[in-house]
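One structure, pasted below without further comment.
Missing here is one protein chain; the remaining ones are kept as they sit in the complex.
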Amino acid sequence: MLIAATVAMLVVMALTIIRGFLGPTFYDRILAVNMFGTKTVLLISLLGFVMGRPEFLDIAIVYALINFISVIGVLRFSNSPVFKHDIQEKDSGENSS
Amino acid sequence: MTTVLGLYNYWIVVVLMMIGLYIVIANGNLVKKIIGLNIFQTSVFIFYISLGKVDGGTAPILVEGVELYSNPLTHVLILTAIVVSLATTALGLAIVVRIKEAYGSIEEEEIQIKDNKEC
Amino acid sequence: MMDMVIGIGSALCLLLGSFLCLSGGIGIIRFPDFYTRMHAAGVSDTLAASMILIGLMLQNPEMIVMMKLVMILLMTLFISPTASHAIAKAAMNSGLQPLLVQAETKTGDKSSHL
Partner (left out) sequence: MAFLVCVAIAIVRLKDLFAVAMLAGIYGLLSASLFVSMDAVDVAFTEASVGAGISTLLMLTTIAMTGRSEKTSGHKPLLALTVVCVTGALLIYATLDMPSYGDVNSAANLHVVQRYLNDSFMEIGVENIVTSVLASYRGFDTFGEVVVIFTAGIGVLALLSFSRREKDDSEIDSINESMHEEHLVVRIVSKILIPFILLFALYVQFHGDFGPGGGFQAGVIFAAAIILYAMLFGMSVARRVINQSFVQLFAAVGVLLYGGVGVVSMLSGGNFLDYNVLAADPVAGQHLGILLIELGVGIAVAMVVIIIFFNFASRIGFSSEGDKL
């Protein structure tokens, strides 16, 4: 059962990475990174149980925290003028297409 | 078949290393060069860790009833290397920022053109 | 008897969690615009994560492991909605319109032209 869940996690991670590649806007990419982080947390807790070393859970906690921090950081810096400008350009490009 | 499976990790490492090297050589953008350098570093990390992996072993934290552990020495080397890589990345990025302020660009070619003009 | 019930329960939780995760993953690929993808990711993240973590909790008798799992669960429950909220808000502020609104404004423009 654990193995099945691990495989499912890997598949979902692959799907998320695909979204990260394609992601037309960069919010899609941020979303992909965020979801990827959550899935990694789950994957690592599962791996810890599969290998029979539950000490690995510490790493999962770190992941959860770091993931949050990096998402917030991304959003914080995406507010800077350089990005704002680019988003607008991109948006208009998308609308016209 | 066994050789393929046994060497798979090293091949991935080599491919990653090639990609990193390619980015460093072929891209003009300095930030991207630093990212390439990071990829290169990571490939070396993975190489060391896969050297230290032992079949059937577990993480090198002693528990009762387990005999076989992975190699702790490579882990130590890489652990410090990762933190140092953070420091070098930060330093590199700081230099990039200063270059941007001095030249107004972080593209290699534009910087060269400006340098030539000044000479 | 008790063991068997717990085993079945954890297996069920894990399966349900994996299923939700997979559906979320498919959703994030297949949905047409950013906000719907956001929905897929957010919903599957929270529920699937808690399902899998509960499944793991049921499997484990030790106290400290249990504590850590509870901590991870609390953190995901705190963090993932907050992050989703922040992303959605940032996207909205930057002027990214949902697909439906885009379509409406387009048709509106057309009708006014006609």
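Order of writing sets the labels: A, B and C. Residues in every chain begin at 1.
Convention: contacts are C-beta pairs under 8 Å (C-beta built on N, C-alpha and C of every residue); 3 or more make two chains touch, one makes a residue touch a chain.
Predicted model, so just to flag it, every value in this text is computed and none were measured.
Note that the absent chain touches A, B, C when the full complex is taken as a whole.
Touch with the hidden chain on the side of chain B covers residues 2-3, 5-12, 14-23, 25-29, 31-32, 34-35, 38-39, 42, 45-46, 49-63, 68-76, 78-80, 82-91, 93-98, 100-101, 106-109. For chain C, the residues in touch with the chain missing from this view are 75, 78-79, 82, 85-86, 89, 93.
In the full complex, chain A makes contact with the omitted chain through residues 13-14, 17, 20-21, 23, 26, 29-30, 32-33, 36-37, 40, 43-44, 47, 51, 53, 55-56, 58-59, 61-63, 65-70, 72-74, 76-83, 86.
The rule we apply is simple: only the chains that are shown with their structure count from here on.
Between the Cα centres of chain B and chain C there is a gap of 32 Å.
Taking each chain's centre as the mean of its C-alpha atoms, chain A lies 12 Å from chain C. Centre-to-centre spacing of chain A and chain B amounts to 21 Å, using the average Cα coordinate of each chain. Within the complex formed with chain A, the chain B residues making contact are 58-59, 61, 63.
Interface residues of chain A, counted against chain C in their complex, comprise 1-2, 4-5, 8-9, 11-12, 15-16, 18-19, 25, 27-28, 30-32, 34-35, 38-39, 41-42, 45-46, 49, 54, 57-58, 60-61, 64-65, 67-68, 71-72, 75, 78-79, 84, 87-88, 91, 95. The touching residues of chain C, when paired with chain A in their complex, are 10-11, 14-15, 17-19, 21-22, 24-26, 28-29, 34, 37-38, 41, 45, 48-49, 52-53, 55-56, 59-60, 62, 65, 68-69, 71-72, 75-76, 79-80, 82-84, 86-87, 90-91, 94-96, 102.
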